[in-house]
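With one protein chain removed, the remaining protein chains of the complex are shown where they sit.
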Amino acid sequence: MKVKTLMLGAAAAFAMAPAAMAERGSDGHVNIIYWQAPSILNPYLSSGTKDVESASLTVEPLARYDETGKMVAFLAEDIPTVANGGVSEDLKSITWKLKEGLVWSDGSALTSADVKFTAEYCMHPEGGCAQLSFFDGVESVEALDDLTVKVTFADAKPNPYGPFVGGQSPIIQKAQFENCMGAKAPECTAENFGPIGTGPFVVTDFRTNDVIQYEANPNYRDPAKPAFATVTFKGGGDATGAGRAVLETGEFDYAWNLQLAPDVIAKMEEGGKGKAIAGFGPLVERLEMNLTDPSSSLEEGVRSTVAAPHPFLSDMNVRKALSMAIDRELLVEIGYGKAGKVTCDLVPVPANYAAGNDYCATQDIAGANALLDEAGWVKGGDGIRAKDGVKLSILYQTSTNAVRQDFQALIKQWWSEIGVETELRNLSASVFFGGDPGSPDTFQKFYADVEMYANTFNGTDPQQYLAAYRCGNEPKPDSQWQGENINRFCDPAYDALIDELARTGDIEKRGEIAKQMNNMLTKDSYTIVPLVHRGRVSAHANSLGGVVLNVWDSELWNVADWYRMK
Amino acid sequence: MLTFTIRRLILAIPTLLFISLVIFLLLELAPGDPMAQVPLTVPPEVKEKMREALGLGEPMHVRYWKWLVQFFWIEPQVMFDHMFGTTYSEDKLRVISWQHRGPVMDVVVERLPQTLWVVGFSYIVGILIALPIGIYSAYKQYSMFDQAGTFITMIGYSIPPFFTGPLVIVIFSVQLGWFPFIYDTTHQVTDWDSFVYQLRQMIMPVMVLAMQTTAQISRYMRASMLDNLNQDYVRTARAKGLSERVVVLVHVLRNSMIPVVTVIALGLPAVFGGAIITEQVFSVNGIGGQLIGAIQANDLPTVQTLTFMFAILIVFFNLIADVLYGILDPRIRYD
Partner (left out) sequence: MTDMSNTEPTTPPHSQWYDVWHQFKAHKGALIGGIVFIVIVLGVFIGPWLWPYDATFIDIRSRNQGPSLAHPFGTDQLGRDLLARMMAGGQTSIAVGLTAMALALGLGSLVGITAGYFKKLDGPLMRLTDLFLALPILPLLLVMMMLFREPLSAAVGPERGIFILIVVAIGITSWMPTARIVRGDVLAIKEREFVLAARSIGTSNKNMITRHILPNVLSPIMVSATLGIANAIITESALSFLGLGFPPDFPTWGRLLNDAVQYLQDYPERVFWPGLAISLTVLSVNYLGDGLRDALDPRIRGR
């Protein structure tokens, strides 16, 4: 009923709107399927993509990234910059101004107090906030007036767009979460399962790890939107089922992240019910070279630590030859199709930070063989190269995933052509990516010579991502095998660049430094061997209009603009 | 029999407590980390804070004791409150999942309907098909019917649901377009039409699951019938002039039921446990899906609670099977 009155109120606006812009709720129902089911709608308690994106229909940040990675204001009036005075000259503070007249879905006004509360909620020491890294270096958040918030950082912050920007850092309502601070955060089940937001939809029914139902937010700021009255957000199943439901049977309108072989997707598209769309963020599938010795003959505490350099991967020629033997174009064709591109960089996008190398684009088995010959690695009777009694015999591990196992088989064959023997191992993703220090099979522990996985960074700034490769930041027994410098890379010159990047505000200059760092890890040292720049493939029904695939933020960032094509 | 049942029920308590401890220790020992599904972009320090917030810092025996109190003391209060509108359990900490931070039991209750509709129904269908096939196959051993039955059930058993599931989807959903294959858990049966829709969305997962149940039970039924059909008492019964129907369906069947009862009793806890692969293929999101999801996310409170509930069912149904043995064959005595 409320919808109806609002629609009447919006009649004037409706008359001016283009024909496609129907009134709120006029297009009925839309079905979205994510094959990973959302478990909670509070992004501060879970950073899984599924949770962040399902919550993004309801809660919104001050600004989002658009499909090109550019920032657009959502709840904020505009994007603060040094030029417009929103960011202070010394890069130590940023002042956001909220749009006027914004209300929560319950009708109360959105004020700067809510923004301030959001920061307090996440920065509470006992809360276990999953998005704490967005608030890294925040000294204080002050509400200057009802619509103005000032975030002050302890040190100069060249990229001050951490807090309140992007789907992972939305504004939550103070009135709702006030009693859910700190240790009580996880106990507020009702709140976590149904946050009040400013977004286009309101949660009506949430079943954890199963299905969510939404209806249009009667108080949404644009009276003509959203076009859909209700949304069903189904989770669970597998990528094949999700793709099939959209592309072949038409049961669903939108399917997220179809990690399927390219010919399988192509076949599904022949069903004619929808189409697959791809977008590219900074996700790179790579081989990580272990610079330390993972041999099981070493005692625990020495194995895979900097105390024991790797017997042959510490030789740069070996790493280079391993990279040269790989035909990345074929990998892309087999594994990802249009959702992949050949890359030789750790940071493939955005343009400002991407080095754009192509040294690895073509396979060169002969060159790799020559390089190894030259470096003194000679083939033995069994066709395996060796030097000083050290055989080029590699244990190559990754998580279980059909595409990754195909890659393993291909790469093993190429390496055998340059006289390198490979043993393959695949591990359950929950063990491999879990940081259990007691398990020998985690990617951090790296009890293997080479491992393969994909990694990325949030937003458009790779500073934190590149800073991971600092000396001493490697997983080691003292740190309970936690740490991000997986390769155990250590170069003082690189560390100096990390510090320089953290001090530099000029965007051009930052790009230069980042490219230099990228090259030090890839082209100059082959510590990280990039394979494929991976995109994300999602699918939407032919009748669903307004979909703009965005990999820099929530895929459902513009769900308010979606409509049913007539 | 009654004293036996009572004695076993009392004995079940220490057994179950011991099982719960073993499960707890096993889960503690298993490699895994609740942060496994957190994206790699989240830095290790933040993950460490999140772990602390889950209470992982506490020593093992404290966590086990907490779980015991929550499961055996607080959860029953919640159930009591729910049934009689009392408020004993207010503000008491229930068994909370690490994954979604909601009470584990709420999710179980939420998922029971689809689990019972799909898995429970398939089990009934499977038994109802299996028993006649097994009986008739044995009665007419090596007939066409028996051969065909053997052939189909064995193929049905050797081809796993991860294949039959997609196969029926491709045939009935994609090619023919008869049935939806994404199970709608929010669907409510209110009238005839909605009931028909419920049947349509159930039919494929039920088919796939019933295939396995049918194969298994009909094989045991047939084997056991064959054993008994050659016994002397059958000859005696026939000689007494009892009709063939009575001989087979009363005398032989009753004596052949012991292994079948065992198999059915073993399968019943699994009904509540759901069917992991089939549930996933059809997005049923039942209790099986909840368990496997929790295992993958290393959500120990959920895994512990669900596994322990299965343990209760296993002990309970095996007890029922033992009691049934005594009824089917009064010569079996436990005392």
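As written, the chains take the letters A and B, and residue 1 is the first residue of each chain.
What we mean here is this: contacts are C-beta pairs under 8 Å (C-beta built on N, C-alpha and C of every residue); 3 or more make two chains touch, one makes a residue touch a chain.
These numbers come from a predicted model, not from an experiment.
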Missing chain: touched chains present in the view: A, B
Residue among B:Met1, B:Leu27 or B:Ile203 that touches the chain left out of view: B:Leu27
Identified contact with the non-displayed chain, of B:Val42, B:Ile127, B:Val208 or B:Val261: B:Val261
Contact set of subunit A toward the excluded chain (per top definition): 240, 260-261, 263-264, 267, 296, 330, 334, 399-400, 402, 405-406, 408-410, 412-413, 423-428, 431-432, 438-441
Subunit B residues touching the omitted chain (full complex): 11, 15, 18-19, 22-23, 26-27, 29-32, 142, 147, 150-151, 154-155, 157-160, 162-163, 166-167, 170, 174, 215-216, 219-220, 223-224, 226-227, 230, 255, 258-259, 261-263, 266, 269, 291-292, 295, 303, 307-308, 310-311, 314-315, 318, 321, 325, 329, 331-333
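Throughout what follows, only the chains that are shown with their structure count from here on.
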Intercentroid distance (Cα basis), subunit B paired with subunit A, Å: 37
Subunit A to subunit B touching residues, read off their complex: 33, 37, 39-40, 45-49, 125-130, 132-133, 183, 185-187, 189, 192-193, 205, 207-211, 213, 232, 234-238, 240-241, 244-245, 248-249, 251-252, 271, 428-431, 433-436, 438-439, 441-442, 453, 455-458, 464-465, 479, 482-484
Residue ranges of subunit B touching subunit A (in the complex, touch as defined): 31-54, 93, 96-97, 99-103, 106-107, 110-111, 166, 169, 173-174, 177, 180-182, 184-186, 280-285, 289-290, 293, 295-298
